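Left out: one protein chain. Kept in place: all the others.
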């Protein structure tokens, strides 16, 4: 799509390339990305082994966006996510154990195994849910922004959506309503160039920046593979929003490394598209920046070990966790009287 | 709304003010407008007298748009209209008698009294229906444009919609799909500043021209009260579309003279808004242009008489026409076998 | 005791709820400054301010979607879709989001929102402004559906709907807005899920709701003249509906008719009848007969709409038939 050609991921906004982050802050961002990456790699394996039911959509390659956003949001801020929402959930603070147990369909999962990968949510963390309906998160985030505004919480609503979702009419309606009411909401488009099995360039013709501009909403298109750029830009936009500046749009150019879902043979895709993957992959990029900032390889290796231990533990805990029971689940349809 | 303030109706595109029309062509446009005006005035009366059931929305003040468009469309072209669609229907060639009989709920009406004012349609005239659902005509016109394209009819699909409809998501989707597929479709926004009881400026923030531009669709905003400007611009756009140029957007600035529906007390509206009505009313404007072009008052007076006779006849015919019978109507739900 | 109109009862309920609970907000098309197309929301803007009473653009999908998001995060939105027919544009937010959120998130939270849907015909509003689509919602786990017929219930069910922690579809028959009744000054909330015996009787039971209640009562009057005493049950809630009350009545009368304005086929009445043909089978001494709209769009012309709308004659015939 036009907006993705307008910016080449690896050389986007070179001036902004040197993020304003301290080594500690960047290390935290890196840690978050690594946690998401290793978690999804593990899920990929578990899925292949039949330990994860249903279908799952991995965000491998796109972690900088979730991590960058997560680093600037507060717990009271609310996010609405997509079918590709593992990263968003973890970066917003959903507990890793509850997450694994959910995706593996356990009673102890964050949604008691009722929802699974496509419906991970944690109200206490302001994570209003992954969503199986493309675009549906937009009005939900707008509504949560309305609640922030009316309740004067000082919070911000954020919606993540893919480039394929640009074609849904709710985008138009949500941009308009949030501009009209000056709602504290950030629209984050994760533009990975793909909409399932089709390049989005064959589906949607309007650059998001131009669309936002028509609604008078300030928009930025950035290299979504550079976690510092994401964190810096998101931080700036979120603080503008928090100050009452109204909605903002942030388009992050990135790439989908895996298939649309796990098991997707991707016959429709030229493998060459990913040949420069290492150059654009947010993790090695952040790692090399860290080494420029003086963080040693040993620190990164230790981090790796630490995260793998967490993930191993979460995997084992999920395996050991009880499966949900049908009769109990029926009680979750409606709120029990007296609650 | 921004797009309406961008252009002041009475002095819009002054260069274009002198239309390229011959006296004959302008007289035909005037005739069409006059027919619509007098028809709706009659309906207003009939409604007040209880002879028109349901509720009706008049386009008084907006006739230049219907007449201008109607003058450049061929019979094979297809239009999708709105709740305020009387003018579109008549200008597209729906028979006046069938029209009156429909709006007055007669078996001999163009839709056999099944639909009424909000659902006037005539497939043989390429009038795909007024519509009770705001925005719903857009994808229908887009679909008919698809049929024109696939069937290579050389025809064009046109959708009329109001400024209030700008807020519906189907606009976004329809603009995108028609740009993507280079469909022969013209989007005609009748911007009368009102969306029911609310000024559209309090509902929608994006100028249509900017929106269209985001989709790469050429758009023009014109004085919709000048029938020559409408006819000339529509003629140019329709011929570009017919030549395969893809979709176009035409925004016509106009005003709603009557209430949202007949019987609307309009407490919400400052009567001063319409004080300059005569200056912007498309009928006197066209009439004075006609006199500049040498058409005598006598000709106009004769036209008036002729049209009133047609309308009187149509009214009487409708009064005399049979009411529909329930049992027969049930047979219209599905196509009978063998058709 | 004072005379109150249905529309005013709804308005009062909204106002009382907003006065009691600052988290209640109201939004929709032309509901604020103009007070709503039917006047249900009149005066709320003046009383509660523009933060809590908002006119929206014509964007039904996002109106309801935003209500879901707001309801998840501390507000209790009451949104209006001007005519029930238009809810076709907003089904995702209701069905895939609001209805499922509590369950699919494992009971973490509730979605306390009300979607107001004016339904029904009788005013030549035609096929796209008259439909009764409540059966769609009753079929969706996670939703509640109510449909008040009386003025007292208009107040009481609106209060209950707003108080309810789960999403409630509030169906209001347009023909009832102007209805007047004498009601007590202090109207109570009405428990969702409880039917009401609108007229006691022993020979047959008519189960109904909404504007059809008055058609049923008229039929009962006619039948009383023939010596047939019909019990009329006003369901009030359609999801959940009061199975026990219907079964109890049936076990006294042994005859069942179900009447509503909605299309008969696959309508609300189908479930009532089906359920009674199961759990109430042993009580039945005659066929269960439904009276609803015929299988056609709501027509415009008066002669057609008259033929279309179920009337007391058809309801009385149904009772006679099951008694035959």
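Some notes on this structure:
A, B and C label the chains in the order they appear, each numbered from 1.
FYI, a contact is a pair of C-beta atoms (placed from the backbone, for glycine too) under 8 Å apart; a residue touches a chain by one contact, two chains touch by 3 or more.
These figures come from a predicted structure and were not determined experimentally.
Across the complete structure, the visible chains that the omitted chain touches are A, B, C. Contact with the omitted chain, checked across B:91, B:104, B:140 or B:206, is made by B:140.
Only one of A:68, A:85, A:98 or A:115 touches the absent chain when the whole complex is considered: A:115.
Touch with the chain that is not drawn comes from one residue among C:63, C:78 or C:138, which is C:138. Screening B:115, B:209 or B:246 for touch with the missing chain picks out B:115. Per the touch definition above, the residue from B:177, B:250 or B:283 contacting the chain not shown is B:177. In the full complex, chain C makes contact with the omitted chain through residues 61, 85-86, 88-89, 91-92, 94-96, 99-100, 103-104, 126-128, 133, 135-136, 138-142, 239, 263, 265-279, 281-282, 284, 286-290, 295-297, 299-300. In the full complex, chain A makes contact with the omitted chain through residues 53-55, 105-106, 113-116, 118-119, 131-135, 164-165, 167-169, 195-198, 202-204, 268, 323-327, 329-330, 332-333.
Counting over the whole complex, chain B has residues 78, 80, 109-115, 119, 121-124, 128-129, 131-133, 136, 138-151, 153, 157, 169-170, 173-174, 176-177, 180-181, 329, 331-335, 339 touching the chain that is not drawn.
What we mean here is this: only the chains that are shown with their structure count from here on.
The chain pair sharing the most C-beta contacts is A-C.
Per-chain CA centroids place chain B at a distance of 37 Å from chain C. In terms of their C-alpha centroids, the spacing between chain A and chain C amounts to 40 Å. In chain A, the positions touching at least two other chains are 169-170, 173, 176, 180. Within chain C, contacts with two or more other chains are made by residues 56-57, 59, 61-62.
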